[in-house]
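Note that this complex is displayed minus one protein chain, with the remaining chains in position.
Presenting subunit A:
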Amino acid sequence: MALWVDKYRPRELSKLDFHKEQAENLRNLCKQSDFPHLMFYGPSGAGKKTRIMCLLREMYGAGVERLRSETMTFTTPSNRKIEVMTVSSNYHLEVNPSDAGMYDRTVVIDLIKQVAQTHQIEISGQREFKVIVISEGDELTKDAQHALRRTMEKYVATCRIIISVNSTSRIIPAIRSRCLGIRVAAPNETEIVSILQSTCKREGLALPVELAKRVVDKSERNLRRALLMLEAAKVAKAPFTANQEIPDLDWQVFLRETASQIISEQTPGKLEKIRERLYELLTQGVPPNLIFRGLVEQLVNNCDMSIKAKTLEFATEYEHRMQTGAKHIFHLEAFVAQFMNIYKKFLSELVMTDDF
């Protein structure tokens, strides 16, 4: 627990720093006997997982913090072995089925069903159900989600499922309706600043407000990112100063550079260089939708008003199409080429109107 994100993570609902009202509601929820399936949704770094752990502690006590991690092996119908990491205590099991990629259905069927079927051995003073925490639920394939819906109903006596997702849009309605949705919004700026300052205080550091605000800006209100950035900044330069450099995320910088290259030149040769960069991003595991988003943000910022709308229109079109395919590079390149096309047309028209 050396990283600040771990070290100063709230362990109890009462100690949460923001959305305190919601924390109170959750505590009330625990007190009642009928605890529903839950779905925590909200952006990354808003504290969903923290809230889930606090909730579990509220329900089962400190025993839930005695975690052990295991690697489970499954055999898919096509006789392929897949390994999935699980973190579990005596009372709950946390699993990330998307680790199994397209075989997540097997995980849902084998693991979750198996856990859900078994009863708690000792129920003295505890709940009579276990909790399965599914993280990154929106990465679940449709098949896996369909496999999950019946499990949720059938074994409701022995288990509850808590799904943590970024967006509910990729969860099928059947699951959505079975869960109580709890939205965990990203903390606002002042909340993050106060958290950062309290963290620094506990570390024995003084944090200038300007720096804190810049960190918030850079982290896009992602609390995890903000804390990590601050820690990284601290390693670089120990007593904080207001105009200190804050480390960037490499891939974001790389993406920004790519976007500026697109703006700078529109030729097939350039397109090929852009393709190399896109390949690089994909290789490093940056999800294609993030690439899309990063590109669009940068491109729209740097182009004329008249083609902004068109850019967005094409972006949506190509991103949507990308979801139907498997080779993301085609779609990304298609979008880049399309933008080059409209941008170049725009420039030539500009020249023509200037001539007149």
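The rule we apply is simple: contacts are C-beta pairs under 8 Å (C-beta built on N, C-alpha and C of every residue); 3 or more make two chains touch, one makes a residue touch a chain; residues count from 1.
By definition in this document, contacts and distances are computed from a predicted model.
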Protein name, per the UniProt record, of whichever chain is missing from view ("Chromosome transmission fidelity protein 18 homolog", "AP complex subunit sigma", "Phosphatidylinositol N-acetylglucosaminyltransferase subunit A" or "N-terminal acetyltransferase A, auxiliary subunit"): "Chromosome transmission fidelity protein 18 homolog"
Contact with the hidden chain (one of A:His19, A:Lys49, A:Arg105 or A:Arg221): A:Lys49
Residue touching the undisplayed chain, where the options are A:Pro36, A:Gly181, A:Pro208 or A:Pro247: A:Pro247
Residue ranges of subunit A at the interface with the undisplayed chain: 1-3, 5-6, 9, 44-45, 49-50, 67-69, 71, 85, 87, 96, 98-99, 135-136, 139, 222, 224-225, 228-229, 231-232, 235-236, 238, 247, 249-251, 253-254, 266-269, 271-272, 275, 279-287, 290, 318, 321-322, 324-327, 329-331, 333-334, 337-338, 340-341, 344-345, 348
